Every structure is written in C-alpha cells, then in structure tokens.
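A single protein chain has been omitted from the complex, and every remaining protein chain is retained in its original position.
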C-alpha cells in the first residue's frame, strides 16, 4: 500500500527518509517545512511537497524539487494514498 | 565564570558540547541520562555526572567516565559553579 | 471520503490543532467529510473553558467550535487524558469530588473507543502530533 | 545559598516538575533555601485544581504542595501563562467574564516580575525545561 | 476490519503511557493491531526500568499487558535499538526484530498508522 509521509517537525525527516517506498509521497507541514532545503530530498525519487502558508509563516522558501501546495494539496495527498504516517 | 551544563534531553548534548569551557561540569538528568554512553563525553576533559535514579528509572547504565550522583550531587554542582545552563 | 482526525498537541504548545483545522476546512471544500476530530494527550487542553487569551492571540478553540457547529463535525476529547489535565464536565468533576466543570460547551468527552470506532469507519485517519 | 527555580514543563508532558521537586528536597537537605519555585509556560498546568489522576499515578502537584507547606516555599505560577492555559483564580476568571476558579489552593498567581525579582535576589537560578 | 499499526517513536513518558492506553482499547475492539518501536521509542523496551523512582507508571508493565488484550505483535526496528545500545537481552517482552526493509514493509501493510 502507498503512504503519504507527513513530516510535522524537521527532525522527523531523518526517520521518514529511511522508510519511504515507491509510490509514496512526502509532505512537509508545520515546523516540518524547515526541512524543505534538505539536500536529501532531491535524491528521494518520490514526490515531495510543502505547505506554502506554513513555509511563509516561518520565513522558509520552497524551491524545487519541493512543490509548494496549500492545505487542499495536503488533503489530496491523503486521499490519493492508502494511509498516512505523521513524523512529528 | 564557571558553568554547570544541565543536559535534560539527550539531544541537548550536541549543543552543550560545543560550548563547554575549562572549569565547567556536565550533569545529565531526566531524559538527558540517555546520553550517558555518548563516546564524546570521554574526550571532554571536564567532569561529567549523571543522576543515578533518573538512569535507573530508564534502564540506563552509568559507566565511567560518567560519575553516578544523586540529586544531592546535582545541588552540589549548582552551588559549586557560578551559574547553570539547561540544555533541554 | 470520510476522514478521521487525531489531534495530540495543545493550542499553546503545538501547531497541531491549528493545522488540523486548516486541513479539515480544505477537506470539506474538496467534498470530503470529517468523520470526527478526536483530541488526545495534550490535545485535550483545547477544551478548557477557562482559557483566557490576550486579545491579539487567535483562539483556535473558538475557530474549531465555529467550524464544527457550521458543518456538524463532532469534537471529542479523550475523557482519561482530559481528566489528567483538568478538563472535566460536571459529572467527571463530581466523581472526583469537585464542584463545577471546566469543559467548554461544544466539546464532548468520550473514551478512546470513540477514536478507535472512528478509525475503523473512516476511509482515512490523519494524526496531528504534539 | 538561596536558589530560585524556574519550571517550564507540565506534569503530564515533562519530568520537569518532578525533577525540580527532587532537586528542591536535596537543596534543603544540604542546608540551602529555595527562594521561589516559579512555574512558567506549560509548567503552570501543575496548578489546575480540576486535575484528576488515576489512583496509580503519582500526583506531583500534591507532592509540591506538601513540600512547600512544610518548608515555607512559595509556589508561584505566571499569571499570563496560566490564563492562556485555563488556570485562573476567581479574580482572573471574573475579569474574563467567567464564574468560578481553577487555581489549586497553595499556588499563587503573579506576574513574571516575581521571577525576575527571585532571580535577582537568589544566589543561583536553575531552569527545568519542557 | 481495518488494521492499525501503532508507531512508537518517543521515549518513555506519561504521554507514552497514554499511547499504550489507546493500544489496549484497540485490542478490546478486536481490531487487527500491531506495534512498531522505532527511534527513541525503543527506549520503552528495556525491562530494567524503575519508573516508580521517577514518579510515573512503568510503561513496560502496560506493554506487557498488550498481548492479553489481543495485540500480540510487538516489533522493534533493530537499527534504532542498536544505535541506542539496546540489545536483545535487554528486552523482556516477546518482540520481533526488524531490519530497515522489514520495518518498511510493516509500515506499508497497515490500513491506518497512528503515531505517538
């Protein structure tokens, strides 16, 4: 089954990265957006997104390969994948 | 002035280590005792202690160079140094 | 889809309840349904009616209540977690030998079984951590 | 020596109040004095009188109160942090338009100035974080 | 019935005990449920803990009760344990040790994943 990995704190990214699989996606939200510039995201091979309002609220820039999405994108990712895992 | 570094969470040790000076001491308490086996403590060159009841409560062993102390030792370290910094 | 939300962080210590609310709004806008919003651990602190915020600080609890009222979403706080944090209805308070109540109107207390049921019935469950 | 304590963690979410109490006991045993124990941020949650714990869970608030009573230590919670978390005395509640009070007897609410004063007067100040 | 995986990533604490409460209720519902300890969550496993000295309930006792409530599959992410110096002999509970690939499989097999 496919998972969307919801990274709520930047420290959660470390664990998340070891457990992703093909078909998964990663979403950075809340303090998780601080991980948006992590170089490991580029090599991940699965889609990575970050919530733009959470990033703007923290003065964080979202740059490719991370896609900027709204909470509608958050909902879409949850719906499109079989389950979600929160890494807080 | 001398400082006693009170490491309350094991993650706090990273920052603590970069800021110790001669005459300082390090005390691991609470969840900080999980850092008791960190190999960097041996090379620190200042005294390092951990609270034995906090370690026992978490199933953590205190081994040299870390000294096992009680809360009386915590008080003594606070009194003997000019100030304390909590790394939580 | 029916989506259940598990919220574990308090309004003061965490962005969890605010983020969960933004998620819930977006879910409804996309035609989904919030099956239940369940507050556990420190998350129950949202339901303390004695909370009094400075005028320039947003009241996430009030925003959740307005949303729930408008869209018929149930806001449930874990009875055990709430009791540990001083959030009790009159019945719980009386059982503990106390007079009064601290639960804010619009929130209901219930056991963890309600969350398990919601999880079983919903198509998706999303955790908002502390 | 006079030692001031700043406690920022809640009993449910942190070991801070329990660790601070063990420290305070040891300090007195060694002939020192606890100048004040000041609860800030989530630490104020210790003073909610509606907290109701299962019988097998220790009541850190009660232990702090017994200690403070026996040794004449003042337990102060930050009034602003407490209001945000629903911990209010009757006066604070009335000002917010609420009837009742949630502050546990034995704790007093005061402004942050009390902590600054304690810090200035004490020989040592120890922070117990969240 | 939808299966649930409880992912435990935090060290022992009062809040950790509340996660165990949720697992117990999950078991009452006869929901297929399992637990995976990872990261600092593996610190909940050593049986030598003496939590009463810290003024809180012993999590390991509650974890030991899980099997009675129908949650028999306790799994440990072995690399997390190794990184924290926790060995097989330290863990009194009946657990399965998983490597990275196995943990990934377990994580992707549940209908619902609840984190702590």
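By letter and in written order, the chains are A, B, C, D and E; residue numbering begins at 1 in each of them.
Basically, contacts are C-beta pairs under 8 Å (C-beta built on N, C-alpha and C of every residue); 3 or more make two chains touch, one makes a residue touch a chain.
As the structure is a prediction and not an experimental result, all values here were calculated from the model.
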item: Omitted chain's touching partners, listed by label; value: A, B, C, D
item: Touching residue (missing chain; options D:31, D:72 or D:113); value: D:113
item: Which residue of C:24, C:44 or C:60 touches the chain not shown here; value: C:60
item: Touch criterion as defined above, residue of B:42, B:63 or B:83 at the omitted chain; value: B:83
item: Chain B residues touching the omitted chain (full complex); value: 1-3, 15, 18-21, 82-88
item: Touching residues (missing chain, whole complex) on chain D; value: 6, 8, 40-42, 78, 80-81, 84, 111-113, 115-117, 119-120, 125, 127, 129-130
item: On chain C, residues whose C-beta touches the chain left out of the figure; value: 11-15, 18, 56-58, 60, 63
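Operating definition for what follows: only the chains that are shown with their structure count from here on.
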item: Neighbouring chains common to chain B and chain C, by label; value: D, E
item: D-E or B-D - the one linked by more C-beta pairs in contact; value: B-D
item: Most remote chain, CA-based centroid, reference being chain D; value: A
item: Of all other chains, the one whose Cα centre sits farthest from chain C; value: B
item: Between chain C and chain E, centroid-to-centroid distance (C-alpha), Å; value: 25
item: Length of the line joining the C-alpha centres of chain A and chain B, rounded to whole Å; value: 36
item: Interface hub residues of chain A, defined as touching at least two other chains; value: 83-84, 86, 88
item: For chain D, residues that touch 2 or more chains besides their own; value: 12-13, 15, 57, 130
